[in-house]
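Got a structure for you, written out below as structure tokens; questions coming shortly.
Of the protein chains in this complex, all but one are displayed in their positions.
Chains: A, B and C, in written order; residue numbering restarts at 1 for each.
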Amino acid sequence: MSEKRLDLLYTEVEQELRASVRSLLEDKSPPEAVLARVEGDQVTDTALWKELAGIGVAGLPVAEELGGAGAGLRESAVVAEELGRCVAPVPFLGSAVLATTALLEAGAEAEGDIAALASGEAVAALAVPLATPPGAAFPEAVRAEDGALSGTVTGVVDAVTADVLVVPAVGPDGPGLYVVEAAAARVSPVVSLDLTRPLAEVAFTASAARRVASGEAAGRALRRALTAGAALLSAEQLGVAEWALETTVAYAKTRHQFGRPIGSFQAVKHRLADLWVAVSQARAVVRGAASAAAAARQDPGDAEAAREAELNAALAQAFVSGVAVKAAEEAVQLHGGIGFTWEHPAHLYLKRAKSDAIALGTADRHRLALARLVDLPAAEVG
Amino acid sequence: MSEKRLDLLYTEVEQELRASVRSLLEDKSPPEAVLARVEGDQVTDTALWKELAGIGVAGLPVAEELGGAGAGLRESAVVAEELGRCVAPVPFLGSAVLATTALLEAGAEAEGDIAALASGEAVAALAVPLATPPGAAFPEAVRAEDGALSGTVTGVVDAVTADVLVVPAVGPDGPGLYVVEAAAARVSPVVSLDLTRPLAEVAFTASAARRVASGEAAGRALRRALTAGAALLSAEQLGVAEWALETTVAYAKTRHQFGRPIGSFQAVKHRLADLWVAVSQARAVVRGAASAAAAARQDPGDAEAAREAELNAALAQAFVSGVAVKAAEEAVQLHGGIGFTWEHPAHLYLKRAKSDAIALGTADRHRLALARLVDLPAAEVG
Amino acid sequence: MTTAPAGASLDAPALRRRVAALVETHDPATTDQREFLAARFDAGLAWVHFPEGEGGLGAPRSLQAVVDQEFERLGFVPTGREGLVIGLGMAAPTILAFGTPEQRARYLKPLYTGEEVWCQLFSEPGAGSDLAALGTRAVRDGDTWVVNGQKVWTSLAHRAHFAILVTRTDPDVPKHKGMTYFICDMSADGVEVRPLRQLTGEAEFNEVYLTDVRIPDSQRLGAEGEGWRVAQTTLMNERVAIGGHPEPREGGLIAVAAHIWRTRPELRTPGLHDALLRLWVEAEAARLTKERLRQQLAVGQPGPEGSAAKFAFSRLNQEISGLELELLGEEGMLYDDWTFRRPEGVSLAARSPGFHYLRSKGNSIEGGTSEILRNIIAERVLGLPGEIRVDKDVAWKDLPK
Partner (left out) sequence: MTTAPAGASLDAPALRRRVAALVETHDPATTDQREFLAARFDAGLAWVHFPEGEGGLGAPRSLQAVVDQEFERLGFVPTGREGLVIGLGMAAPTILAFGTPEQRARYLKPLYTGEEVWCQLFSEPGAGSDLAALGTRAVRDGDTWVVNGQKVWTSLAHRAHFAILVTRTDPDVPKHKGMTYFICDMSADGVEVRPLRQLTGEAEFNEVYLTDVRIPDSQRLGAEGEGWRVAQTTLMNERVAIGGHPEPREGGLIAVAAHIWRTRPELRTPGLHDALLRLWVEAEAARLTKERLRQQLAVGQPGPEGSAAKFAFSRLNQEISGLELELLGEEGMLYDDWTFRRPEGVSLAARSPGFHYLRSKGNSIEGGTSEILRNIIAERVLGLPGEIRVDKDVAWKDLPK
């Protein structure tokens, strides 16, 4: 089985980027602040997003001539880790990853839409249900006719604060990818399990739209956006798992029961050791997925690179989803009563982890995708 | 969902039977003796089997008028537990369970063959691969023509010491169940993973045979024999798990490392507690399967009882196989180096447990059987 | 009022006759429930194993089931008793075992009739699994005690008239030896009850702040310094009673998941099928285990499997509800309601799948964590050595906290 050798380390530049993002987040969005936000009028922290955009976070994988930072998806993945570690309520996944990648992959006609997103001046959302796996059929929930869209899409991430919507829709001449002003659609927030990530239903009623890709190109752009999203989501999940592990280890060192720190009880130690092993593995897998995604983005015509990106993204979703959920669940359990309260931030991570495990396809669906990619065919039912 | 209330306890009579069998086995077949036997000329302990038959073990579910003990499959299950606990190399599963049940279910024409089996004078084997699940299609490996059989069956349990073979075969007029003298077939032992349970390939070459059931009755008899076998096998697996748990707990109390019994280390304690919970659950499941099998045997015309027997047997195989394997694996691991040696009997249980997990269908196949029985249909592949 | 002399032989038929006699004089159809229960208490049919005059007849405990079944057969099953679980299950047996005659006379009857609701003030932020580490201080002041401290995870505190309360009265001795147990009037000055919001958004439980609360010494249960032993009696009675009714196959959360599977074919995948079947098998194994325990209890042979039942079900509930969300996919990313409110009672089935998932996380923490239950099984059932204790001989005040 052939595969490109992937760079699984963090470069110095990436570590510097991580440090900047972490320092900003620790300052502006500590867990207590996030906890307070989730019950306010608007969960998404647009001020924080603008600050993050200020250090280039919104446009990392966008070429400088298109108004971006000219970095790549590996750097985006480092940012995703940090955002996951803080369950930061910013539209990174919806705008900077899903919508931006869709526009980048759509080609020339979408180039003009990218600069505003890359600078953070505008926020976009990709109008598909967040649960959509990369291999799903092209969505038919929205119809295109005479340059206008009609139909309803549920579970759209970051639509609540979006200025622009990138919408896959089907018209008389087949699938297309459209750009719509958010003001032209009706965006209705829903109550999401993940308190820190707002979802919305988006309804179009003959909403004016501009097509930026059509036919196979639209399908490919969507698929690649979702694939890159899956890789980046796994980086976010890694950040969630890291927070959960580190916070729980720290708690186990200070919380005393029976006159001893609970981290001195061997059963607790072994569980945390197992978790550390899983998180270490997740880190390698996430770096692999980020590198493969970056390589595919850099050379859009390389079919083998695209296949490796799909394979590594599916692997990452199949592996890291479970690690993040396990880490968050262990955090709640090993914190005991306090971990079950609203006042302790552990639940924010539990909700994010479980929600992320469904986002962009469950682990189960990603295993099936892998089965196709690595030729392990399903059983004939009979 | 409707189900009969099953008696999940052990009756006093059953406990007395258990005590007799255990005392005989502890006396005649302790683990060291089994370990010595497995490298001798004949693994099966025919002398022990005759002694067990002397206390009624070979003919428990056989009516007194047919030469049996007039008890039921619940009692057989108690014996199976004890035999599993000693990995006793006797032809209980092949002769007293599989072959005898097939003959009992075959009806009047097979009645004459049963008394010799019930008394232990003769040993029989059911000529199907031991890995066959109850729901498998009627086997076509053996052809019947003009009252004689031809064909080869692999992986037959207890054939090596059998006097009589009960053979499903297909003739010009369809499936049939046949009785063949073992002398009329060629029985070739194979090297089995389970050192204490010999398997053989059985070849028929125009071997003289007597038909005892035909058509649907033959299929039903075979299916019911395999279903009863699955229920009884789970009882054996429970015995294996109990030995593994008890032996490991005892070892953990006496084996010292770092100046303490290893059973004082919390990680070891929690693993053994988890195992104890699983074994307790297995006991309830096994009693359910035995009771349901006994009820179905007692009233062969009751379709609901037959369905409950199938359901509880599938449940037992789906659940207890994993418990027995886990228990044996934990026994090897927690015994450390000594558990990895040939001289310690733990490996006999590991090999029995793993082999039993495949016998009469893997847990996976039993889950699929359950899916049909409780209406949880498989996904459409598409 | 019973008509037969109390000393008569108390076998099942005799108890059935007493039930019949009571029902004859107090027609359940026309009698107010509380009044009926008062009569039942006076007839010694509340807890037949309690002494005469204290709700019982001094009969064997196993005969209580006969009485309960007989009332049920006659159509008299009291309702609205959910709020009495701590009073009935924990306070009553403790008061019976350690209470003075005055305390028993004062508290048992209104506790039984439901006139007075009880709660339990045991857990503290610093003493979760390690109850004996608790630090709520009670200092003697003549004939009263002055109590200061904070308790958590108190269900029913906002409705309770009384609480069973464990305090530290001597911090200079090892932790198990310096505790004292009281009955606390929840309407006393200095008792403040605040709802404790949990990760589901609502507040089933409370925090209770005790500030200079004065408790008369006559409200002490057991001797000074004997609080640990008294509390053990309370906690022994906490174990969930295994009911008299068998549970049906495919009950609880697995029914919810199976229902989704059966009615929503578009959600099915082969991997989720196998995962569902594995959990179905485990749920059925757990049910049969509970059923076997029930059968053992019915013939007077309780087994140690009881200590494992809660622990097995908490794991199952967590795994099944986790699968439920993955099965639902997009819908699994939603929630019903985050509003901070007091629920009327925990009804899993009435809430959303997200609630099932979140609430079940508490199952392995409340009422004994799964870690503590594993210790109990390892030590009490398997006889493995106890943990090495570093806190046995150290004065409470010197323990690391």
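One rule holds for everything that comes next: a contact is a pair of C-beta atoms (placed from the backbone, for glycine too) under 8 Å apart; a residue touches a chain by one contact, two chains touch by 3 or more.
None of these values were measured; they are calculated from a predicted model.
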Which displayed chains the unshown chain touches: A, B, C
Chain not shown: contacting residue from A:19, A:206 or A:284: A:284
Touch with the omitted chain, as defined above, among A:13, A:183 or A:273: A:273
Touch criterion as defined above, residue of B:115, B:184 or B:358 at the omitted chain: B:358
Contacting the left-out chain in the complete assembly, out of C:226, C:274, C:336 or C:379: C:274
Hidden partner chain, residues of subunit C it touches: 270-271, 273-275, 277, 388, 390
Positions on subunit B where the hidden chain makes contact: 39, 129-131, 154-155, 190-195, 199, 256-261, 265, 267-268, 325, 329, 332-333, 336-343, 346-347, 350-351, 354-355, 357-359, 362-365, 367-368, 378-379
Residues belonging to subunit A that touch the chain removed from view: 1, 3, 5-9, 249, 252-253, 260-261, 263-264, 266, 268-270, 272-274, 276-277, 280-285, 287-288, 315, 318-319, 364, 367-368, 370-371, 374-381
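Operating definition for what follows: only the chains that are shown with their structure count from here on.
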Subunit A and subunit C: spacing of chain centres that average the CA atoms, whole Å: 43
Centre-to-centre distance between subunit B and subunit A (centres being mean Cα positions), rounded to whole Å: 51
Touching two or more other chains - residue numbers and ranges from subunit C: 269-270, 272, 371, 374, 387
Residues of subunit A engaged with two or more neighbouring chains: 265, 267-268, 378
